[in-house]
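Heads up, the thing below is written out as structure tokens.
Here the complex is missing a single protein chain, while all its other protein chains stay put.
For clarity, chains are labelled A, B and C in written order, and residue numbers in each chain start from 1.
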Amino acid sequence: MSFIPGLGLAKGMALTLRRFFEPKVTIRYPEEAADVSPKFRGRLQLLYDEWGTLKCETCFQCAQACPIECIDMGGTDTKGRYHVHWGAPETYGERRDESALRRSGRPVPDEAYRHFEPIDLAAVDAILAKHDFDPKEMLGILGDVQEAYGHLPVAALKRISSSTGAWYATLYGTASSYRHLRFDPPVTAVAVCRCTGCLMSGAGRIQEALERSLGSRLGLAPARGQIRLEQLPGHIPGAPSPLVTVAGEPQSVTPAAVEKWAAGLAKRAAGRPQA
Amino acid sequence: MDRALRRRLEARFGDRLTGPVRQRHDETEIRVGPGDVPDTLRTLHDDPSFRFEFLSDLCGVDTGLVMQVVYHLWSETTTDWLRVIADGLSRDDPRVPSITSLWKGAEWMEREAYDMFGITFEGNRDLRRIYMPPDYTSFPLRKDFFLADDAARSPGAGVRHQEQTHTPRNAPPGRAIRVAKEA
Amino acid sequence: MTTVSRAWSRLTLPGKLIFTLIPLLAALTVGLLVALLLIGPFVWTFLTDNLPLVRFVIAATAVLLMSIPTAFIIIYMEMKIIAQMNLRIGPDRVGPYGSLLSVVHGLKVLVKEDFTPTGADTPVFTLAPVVVYLGAVMSLMVIPFAPGLFGQDFNIGLLYFFAVGGLSVVGLMMAGWSSYNKYSLLGGLRSAAQVISYEIPLTLSVVGLLMLAGTMSLNTIVLNQSGSILDWYIFRQPLGFLIFFIAATAEANRTPFDLTEADSEIVAGFATEYSGMRFGFFFFAEYVGVFIVSAMTVTLFLGGWNAPFDWPWPITVNPDPGSLGILLLILIGVVPVLSTLAFAAPFWLLRSNMPGWQALIIGFVISNLVAVAAVLGWAFISFDWVVGLLWFMLKTYAFVFTFVWMRGTLPRVRIDQLMGFAWKWLLPASLLNLFVTAGALIVLNR
Partner (left out) sequence: MTTSHEGPRLRQQSQDDPRVMLDIDAGAFEPVPPYPPRTEREAEFYTLGDGEMFLNMGPQHPSTHGVLRIVLKLNGEQVVDLDPVLGYLHRGVEKISENSDYHHIVNQLDPLEYVSALFNEWAYVMAGEKLLDLQVPRRAEYIRVLSSELLRISSHCLFMGWFALDLGGLTPVLWSFIERDEIVEMLGALTGARMLFNYFRFGGVNGDLNHEFMSRLGSWMSRAASHVEANTGLLNENEIFVRRSRGLGVVDRETALRMCMTGPNLRATGVPFDVRRAHPYSVYPELDFDIPTRSEGDSLARYLLRVDEIRQSLRIIDQCLHQMPDGPVMAKIPRKITPRPGRAYAAVESPRGQYAIYMMSDGTDQPFRLRIHDPSFLHLQSVGLLMPGNLVADTMAVMASLDPVMGGVDK
């Protein structure tokens, strides 16, 4: 503080007046953007490969590593089959199907929900109570549930996750990494259509290939562990030709690739892991 | 670590210490009973051979078996942090004398310990909740705390809670809680 | 389907408009003429009989109308200047260089909800902004903007200014008391204490000036300062000027004396509970007040509309269009065309690639600009009120800039420091100024 009263004020005024004429530092945002350093991790984004498919393998490692649980994954896994989601058990799936589905009385047109059909969960609850809701006995719980249902329904997995507090991701990882656990019922029958269109587009060759690889004849009862081969009563309208259905689901099978597909089918019959 | 400090402490408080003087890195740890806390800290503060003038930290700890109140002190006579642990407070009714007469600044830290652990500091004239709302009933940092019960107790009872702890719902309190393993 | 209706249906929209408007206008004109013939003389005699009343009404309307744009200009100045001093850019989106942002603010204030808090004393709460705003606007009445350009020339103009300026405190008090809010109450009381204690040095600081001028009529005071720059009262009353400036800053509630709306202390002072256009009234009143104190400082100490120096080349052009007679019509008809061609020619000749019609358009625009400039220049050198207004506004807005500049620089004083400064420093200083002036007058007259 100076001895002359008001000198400090005058200095300050002079300084502001000098700054009045100095160049400004503001960045006019929409026209010019600030330079962002290459290391800046402002936004997470999923990458696509050169064929435009998502590189994310739904392995949930990022979601498990996220400290503040901000990563919330949902949808079908990379093979487009199972509804998987990660999140604190009650924050994602339940919220969606309880509020969204209930509020709009119709099913939400979401790919993630096609394979998520509600089942009777009494058995799951009994198993959980038996294991005392202890996430450390997860393997036993999963094994019992598979015995009860023949496979692991997504609804059961979610109930397990929400009542034991274990992450759905860890459940999914466990179930998919153990060979004796499977997500879908074992295939029992394959049906081939023998209508004219299908025969003309190679249904015969497919039938031969299937008989060769599955070892069971069309129309005959299969041996134990084998897959029954059936004939469709008629062509499903709108379905491609040649038409092969598994549990009523039309499969896209070409005569060229039928061998490989049949091999995978045989594996599935044995109940091998799919994820 | 400061061996001389250890010897001085043992010589001064030998009879009071409820455990051996532990030393690791630059920390010296002594344990006293809850009743001895004010005398011990006053001695450490006033005694010219100690002169622990700074109360660096005061916090409560729930070991799962007992409650503890941990004081950290600093003095220019030593290069160590001195940790004084008031050990063996009962988990049902933890009580310890307040040290606000020594360090007035400990008042809010004691309020926080009360808010989080329910430790009653006798002599603190403002022992209120400091973070949690006044109509809050449970003590969040205790090991037998889990949110389902808390939500049932809180004024927002009936509101569906989002998170769930790993404690089973039907477990009696204090069953599946973590218990500190002392080295 | 008569022919009329068929013809009517054939008409385009402009045609229909024309055919509807022309008869209407004709009827109106006839009616107006008849009305004028009947009652015109009486109206005329009435207006001529009490001319001051008419003048007052017109002046009041004009002042009321000019207050809002003034507030807009000063708000924009504040936003932009403080931004520049903060090394920011400030408003630059709405209008050229964001100059319309304050107008948009005004419109926003108009459309926002006008909310009356629970427990407020509704009539007082509603009335307070009006009082404040009127107090600000009424002060504009006596300010001489230019020779012959002022609302009213009271012989007690200065007294009137002080009285009306002090009136706004009542409004602030009303606002602070009726809001049922402790922040508002504190703000209102602060403003009352502040303004009342600063009225005294403010008034005393000009008494010396009044002794010099010998009148309270602002117009006369300005006329006294005409001549060279040395006749301005700032050179005879420097101390008085300083005191008046500081006290006026406090009177206008400007930084560093803006305790009444100190946002870091009492949220928005008396205006905390106000919203919508009521808050807008407070807002405008503050900035009109800035303009008023600047204008008053200029009027009293800086020679008002007097130019600091005489115009070095006295030009007097008094054209007599009547002497041209019939040539005038030809001139009017020919000159624009000729000038347009003259200005278009260079473009058309030098830049051969430019089509002729573009050159003509450019020439037309340029010739119009030149004509406007010529007319303005002629007005400038032949009507002295234009130059007077120019100088007045120049000085006034220089002071407004100073106020904004201070706001961008200075922190805020505390309330006790404020009062102490008023009573311990400004009041003795103003008394000293008064006595010194009186003694000097006595000595000089002897």
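What we mean here is this: contacts are C-beta pairs under 8 Å (C-beta built on N, C-alpha and C of every residue); 3 or more make two chains touch, one makes a residue touch a chain.
These figures come from a predicted structure and were not determined experimentally.
Touched by the hidden chain within the whole complex are the displayed chains A, B, C. From the options B:14, B:48 or B:133, the residue with contact to the unseen chain in the full assembly is B:133. Screening C:231, C:263 or C:310 for touch with the missing chain picks out C:263. Think of the hidden chain as still there; on chain B it touches residues 24-27, 29, 53-57, 59, 61-62, 70, 72, 74, 76, 79, 81, 83, 102-109, 112, 116, 125-135, 140-141, 165, 178-183. Although one chain is hidden here, its contacts on chain C can still be listed: residues 82, 85-88, 116, 118-119, 180, 182-183, 186, 255-256, 258-259, 262-267, 407-417.
Although one chain is not displayed, chain A still touches it through residues 1-2, 5-9, 11-12, 15-16, 19, 25, 34, 37-42, 65, 67-68.
Quick note on the criterion: only the chains that are shown with their structure count from here on.
Relative to chain A, the most remote chain by averaged C-alpha coordinates is C. Annotation: 70 Å between the Cα-based centres of chain A and chain C.
Measuring from the averaged C-alpha position of chain A to that of chain B gives a distance of 47 Å. Listed for chain C are no residues, as none touches two or more other chains.
Those residues of chain C that touch chain A in the complex are listed here as 81, 84-89, 92, 405-406, 408-410. Contact residues on chain A toward chain C in their complex (touch as defined above): 9, 12-13, 15-17, 19-20, 22, 24-26, 28.
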